[in-house]
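What follows is part of the complex, with its chains left where they were.
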């Protein structure tokens, strides 16, 4: 009997979750699409619910949609729980926590309705938890691993430059805190460093701005120095990324004749003519 | 008889719309210039009409100008309709729709004046339709096709990174919606994601800004992470574009001796000295 159960489990795993099989990729794709749709529903609900006063019936559409979505994802969660060789490992993995957290809100609202109805913060927290379903789409983007490896290979230089930028911002933030003072929004050291970050990255909200002539001179100096320095991590990541993608594409092998050197935009093997993997 | 009509039609097409003939290029250029002038007139009309109270006579200048411009473009539309081998195909093409839409406003105002005079929105819509004439200039920029091909060849990576950025923004937007709440402008999930997009791209309008210490820390984190990530699609497009332009320039052949390898900035063939195409 345990043999049968385990063979069924293994069969299901291969059918549903193994990305090397066609049905596995299709199932994963459907889950991602469904997650995307459910997040779009939440955004419509958030937009419509704030702007118009919904009638009881109109709210019901969203509630029934949410019940349906939660049931589907609960089913997915139990399927994964059953199929994994080591369920505990899945439960405490990143994906296991995301999968569980995004189905909880409805059950919490059902069991303890007073929580979400009486506290606005809890209501918002529920909605945000549900939005995290968008993270399920990441499962469907294995090529992001290349991106991640590129960042890892540049980590020493990234840490170095981000530390340098952090020191620069703390020093200039402190200077502006001294020069401008709380009168123009530089109320604390934290606010001043926040201003420095917003300024150097050229975001420039304008909620805190220098007003004294000396403050404006220091700010101009910070902008011109920082503008050149902040681009270094960006340049590092872009360079590493490009070369990582180049390498991956150069190394893709023809599935037919195993020939490995192909042009960047080649779609067919230049020796045997069979289709190359993306 | 049909033979004569069709030969006249083919002759007109070659004279007026075939970009390979000299007169065709000249006619196309004149149409583009005229479209540009008509758009400049609309801008002056929009600027002047809002700032000053125009007398009846002053308005008349703009109305007569518009009548004249519409007649010219109507003539162009019918000429194209006549000359095309397959008029239906032209009518439902991108250019056909643009050409038709930009001459309609005046006729609509003439036939149903009550629409545009009673609804401000309709009046604005008319003006915007007329501004779309600027798109006619695109016909005169065939080299943009290189740009378009570059984007197409990088589409897999662009989709990957834009999806990643979208997920990042939805997660951070939701987080800020939870932390800051509607008190500081983060009224809905949509507004929070809009804030995240405006922040990560360093536009930073400042209409919605974080005010709590925790919110400012999360915003700073988003800015520093996002700033490095958002540059990747930009870098990808720029790289593809440069190499596409390089390729096109390297491949331009001398019309005299067919020699194909020329320096980037060469204006004359380095073998026979004849003028190279731009």
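By letter and in written order, the chains are A and B; residue numbering begins at 1 in each of them.
Here is the rule we use: a residue touches a chain if its C-beta (ideal position, glycine included) is under 8 Å from a C-beta of that chain, and two chains touch if they have at least 3 such contacts.
Being a predicted model, the structure only gives us computed values, none of them experimental.
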item	value
Complete complex - number of sequence copies, 2 represented	4
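In this text, only the chains that are shown with their structure count from here on.
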item	value
Rotational angle, Cα trace of chain A fitted to chain B, multiple of 5°	90
CA centroid of chain A to CA centroid of chain B, Å	31
Chain B residues within the chain A interface of the complex	153, 156-157, 160, 163-164, 167, 170-171, 174-175, 177-178, 181, 187-190, 193, 199, 202-206, 209, 213, 216, 219-220, 223-224, 227-229, 231-232, 235-236, 239
Touching residues on chain A, where the partner in the complex is chain B	39, 42-43, 46-47, 50, 120-121, 124-125, 127-128, 131-132, 134-135, 137-138, 141, 143-144, 147, 162, 165, 190-191, 194, 197-198, 201-207, 230, 233-234, 237-238, 241-242, 245, 265, 278
